[in-house]
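For this view, one protein chain was removed and the others were kept in their places.
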Amino acid sequence: MEMTRRGFLIVTGAVGSGVALSTFGLDLGPVRAYAEELDKAKRLKAAKQVTTVCCYCSVGCGLICSVDKVTGKIFNIEGDPEHPINEGSLCAKGAGFFDLTEANKYRLRKVLYRAPGGMDWEEKSWDWAIPRIARLVKDARDKGFVARNAKGELVNRAETIAHLGSSNVDSEECWLMVTKARALGMVYIDHQARV
Amino acid sequence: MKGIELVKLIDTSLCTACRGCQVACKQWNEVPAFRTKNNGSYQNPPDLQWNTWTLIRFQEYEDAGGKFTWLFRKDGCMHCTDAACVRVCPSGALYHTPFGTVGLRKEKCIGCKECVSACPFNIPRYDKATDKIYKCDLCQGRLQDNLSPACVKSCPTGALTIGAREAMIKKAHARAKALGGDANVYGDKFVDGTHVIYVLKEKPEVYDALPVNPHVPLSVMAWKDLLKPLSLVAAGGVLAASFLHYIIHGPKTPDDADNQTKEGGA
Amino acid sequence: MTNHYIDLKNSDCILIMGSNAAEHHPIAFKWILRAKERGAKIIHVDPRYTRTSARCDYHVPLRSGTDIAFLGGMIHYILTENKFFKEYVVNYTNASFIVDSGFHFKDGLFSGYDAKKRKYNKETWVFEKEGSGIPKRDMTLSHPRTVFQLMKRHYSRYTPDKVSGITGVSKENLLKVYAEYGATGAPDKAGTECYALGWTHHTTGSQIIRTMSMIQLLLGNMGIAGGGVNALRGEPNVQGSTDHCILYGNLPGYLKMPTASLDTLEKYLHKCTPETKDPQSANYYQHYPKFFVSLLKSFWGEKATPENGFGYHWLPKMDDGVAYSLMHLFDKMYEGKIKGLFAVGTDPAVSAPNTAKVRKALEKLDWLVGENIFDNETHSFWKGPGVDTKSVKTEVFLLPASASMEKEGSQSNSGRWVQWKYKAAEADGDAIPVGEITIRIMAEIQKLYAKEGGPNAEAIVNLKWDYTDRQGRYDALKVAKQINGYFLKDTVIEDKGTKTEFKKGQLVPTFGMLHADGATSSGNWIMSGSFGANGENKMAKRGKEDPTGLGLYPNWSFCWPVNRRIIYNRASCDMNGKPYNPKRKLLEWTGDKWVGDVPDGPWPPQADKAKGKYPFIMKADGLGALFGPGMAEGPFPEHYEPLEGPLAKNPLSGQLINPAIELFKSDLDKVANADARFPYVCTTYSCTEHWCSGALTRWQLWLLEMQPELYVEIGEKLAKEKGIQNGERIKVSSIRGEVPCVAMVTKRFQPFTIEGKTVHQVGLPFNYGWLFPKDGGDSTNFLTPTVGDANTFCPEYKAFMVNVTKL
Partner (left out) sequence: MKKGLIKATDAFERIVHWSLAISCLVLCITGLGMMFHSFNFIGDLMGGLKSLKYVHNFTALFFVLALAFSIKMWWREAGVFSMPEDLEWMLCAGGYLWHVDHPPKVGKYNPGQKMFFLTVAFFGVIMVITGFIMWFPLSLPVELVRWMYPLHALGFVVIFAFFFVHLYLGTIGSPGSLPAMLHGWVTRAWLVKQHGKWLEEMEEKGTLEVYGEEKRAAQGH
């Protein structure tokens, strides 16, 4: 869903004073000419606004990503003033949310592979990596598969492979991961709920 | 002045030093970070810098009675009504906006650094690479588009609020009264009132880097109020005097050659 | 959280203990401050004065790891000073139940302890029953074997003097907190507690939380607006990932992972489905088979049939009595038994305890598949400090993932609000959502097994795995609907005489409509109802109505269970369904229905002996459990010292440490209790500016600028003793390892007086790792021991012993 609200007005500050900022009026005055600083606010209004939820602590604050309609890129992220919990506000991490987008130069962009004994990463393609991983998973699983335990009870466990994470992916992804792990017979399954 | 005069109120009794404002400011204004060191304090960067327009100051304070508190103060431009920086700015880069705040037209700044020394709150910071000064402009661009400043927008606890000046000053005093003790309002009484005011929990002198009695420096007054007009008066006066001299007294022409010879030979 | 974030504003007294809310949940703290503005008292109990303490009414320092002593003292105070809410305690808790005569507690141990196994036989931890099978009760609470009297006796040992000696909290402070919090026992007062990792990261973590739950039951603070016991959880979707149970011992929806002895579906369901003879107990878990069979149907679809036990045998089974947690996982990996690891959005090379052991263990892997948005110390372990890269034979994949705003999906917050978020932009480069990576890998594995076969190949080949859209991309909505569940055949549901017809393929609108015969599927029963039968995505709701005025926002997102915003809410009303506190009316029985929040079941209140039900519907007995036999170390929480502490003897009993914890025995699992070489109590924590291991935040320069490197907070007195200057680089060491860091000398750590002796405590954040920034310091978990809570295996990061030395 994209939200287009006329100027997602922020009144956090004005509540106490009884003066809504919306009453500022658009008296632009002589300073209007100094466009440099104004550009971003204007771009914001022209942007596609997409709601999201913060990915740090579990308060679940709402954020709005402003997406340039031409480039399709996010150029600003700030708190969602409609959100009942954070009411537009954000802590330091949330306020820096934008730095998680592709604007961050450290983001991973390629499939990386490190061969046994290798000294560094090599770039690979998905089409190379996925079959390779599947093969390794199958070999490791089948080799150490425990169909029956010491008591002879049917346990169908893959004890040689394990899964960790994650509490910072979406619920649907969690469900897919846990379903995959259990179908493969994994029991060593855990994530950050404990740490 | 057109528009509504605004005041940003910083209620230190509500600040949790989460530093959302510090990052929101950088995010909106797209200023980079520096690689810092830990110097034994949470306060980082250690001071305002050209790329840090607002900074939470952390201060461990024990009063005379031994009661400990951790003080947090958001530092940044106070947006004075009688702003020394605007007075001294040669290029008009620093200016009073219709909101009563002190705006900064970066493209006009010539990097003369006059404001740096003039500011009674030690706010503007100079960047060598761009040869310009930087400071908070209270998100002028946002204000004009009916958005609250990035710091105010981000503040979780309501420690930062913005609104019409009179109402905010009233609110500040009511808050200080409600808090009791040493709580006080800082900012409404000097430099003709600032457009950022504090509700301080402790007396102003307790806080690091906060002037107790800030004022436009005497040097700025001497320079802008006295010498600036004086220079015109003096130059004009001299020109006028020269003109009068010429028409009244006439130029001091040499005597003609005969005279001179005569006199010289005398 | 039993309640939710906004609800904090409704409280009259907020005890923040085991949490640093202002620093780690700044927006939650907003609501705490709203309560404070309204006049609520905010109390912070924490070893260290933090940004939270700065905004509280008062800060009470206590020694790390002594929370049960502190809270046990509060129970003692509440019972002896008669501060408890008697009507509530008598009617809504098991205080009146009579415990088996074989039950006892002696010198730190409950009846049934097996020292060899470090486990209890719980057969005496039961209630006496009437002939009808209903537990015997003494409503006067005077029978010496009532839960109430046993509890009173148990906590009579927790006198202020004793507690003060253990915790280091002055008697004056203790009584101040007890009095303040105890005052919320009045019917119209609400007290709440906020905890976080400060409670879970102990060998006694679960019992600390249980102690608080007991206090809340005693004070009638459970199930009310502004009350409850609230975990401020630390990760964006830790609620969702826990609900979906990426946990060894559970299946999605907290269903129990089968063990080897339960060799048939019937046995399993019989074991897991609780029974009650009390007609007034709703015993909601009687529906367990519906949830479980629907889960199996969601896994294996058409292939799960009544004939094959819906694929029950395809599920792996745990060995009885064996745990497979993070710590066990690394223990086994260190032994060389685990060969392949998926590490998705996680950085155990920094975040798991006993880092030296974890990093050594990783070197023994054949392969490691990492999925993340940034590289981290786990993915790059093979080039870490001290690693002989060439000799590490591990094949490592690091798969680039989309960040949270680059994909559609839901996240659940601590208040159980499941919020839908939208995709704002495509991820850059080859990055794709983790869901898509998972789908592609599993699809490839399915192909391999279809072709080559293998052990238990049916489990894999038969798995329903069609969660992509027409372009072959991950389709979050499709998965979400699978989680919610479908009617698999045309079904008619009868409710109060009205019949509703559902067609095959329609979404199940609530878990009450799930079936145990394979007629429905649901990937996670608690999420059943996140969609309407018509396909409406309730998680995406953005309604701002607030009919109760309590900030429940019932039309904002979906909240499990069945959009109930405050659980156990029937306990906010008296036996006749009238709210105890008319000013904060959460729920009210109007004679024919409940009005307010979504009630814990539609039944009339308890006073209606025919149709009425007790409020705690998820409990077999329907009542709040002051006596909790489910816990590993005893039905009443007892103070034990941390695995590593400053004391050689527990001041309360002869049992020094938690008798039920598992002790790891590898060569790298060393312990130094009351050891002069490591004289200082240490704790670890996060900071506002970083998140968890720092694996995301250290790459963000705005955040890194504010907290650039590892530091240790040291009290002024200790620093002076050691000649340490503020800002100086020093070393913190435990018996397991050491970390260099910057000394932050502060007034915010004060020494404790423990059993008459001065004990210093220090603390470090756990947000740093060697990979980035290069000079920012490494994991503080080099210091921490591999040991965890007896029930949950949460590691003990919050209390262990160290030394600090100048470099």
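Going by the order they are written in, the chains are A, B and C; count residues from 1 in each one.
Basically, a contact is a pair of C-beta atoms (placed from the backbone, for glycine too) under 8 Å apart; a residue touches a chain by one contact, two chains touch by 3 or more.
Note that this is a predicted model, so its numbers are computed, not measured.
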item: Touching partners, among the displayed chains, of the absent chain; value: B
item: Residue among B:9, B:88, B:102 or B:160 touching the omitted chain; value: B:88
item: On chain B, residues whose C-beta touches the chain left out of the figure; value: 88, 90-92, 108, 110-114, 116-118, 122, 126, 131, 217, 219-220, 222-223, 226-228, 230-231, 234-235, 237-239, 242, 245-246, 249, 251-257, 259-261, 263-264
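Here is the rule we go by: only the chains that are shown with their structure count from here on.
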item: Of B-C and A-B, pair with higher C-beta contact tally; value: A-B
item: Chain centre separation (chain A, chain C; CA means) in Å; value: 22
item: Between chain A and chain B, centroid-to-centroid distance (C-alpha), Å; value: 40
item: Where chain A touches two or more other chains, by residue; value: 77, 86, 89-94, 96, 99
item: Overlap residues in chain C, where contacts from two or more other chains coincide; value: 26-27, 30, 688-689, 701-703, 706
item: List of chain C residues in touch with chain B within their complex; value: 22-23, 26-27, 29-30, 33, 49, 51-55, 687-689, 701-711, 726-728, 742-748, 773
item: Chain C-touching residues of chain A, taken from the complex the two chains share; value: 1-2, 50-63, 65, 67, 72-74, 77, 82, 84-86, 89-94, 96-97, 99-102, 104, 106-121, 125-126, 129-138, 140-145, 147, 149, 151, 153-195
item: Contacting residues of chain A [partner chain B, same complex]; value: 7, 9-19, 21-29, 31-32, 34, 36-42, 44-45, 76-79, 81, 86, 88-96, 98-99
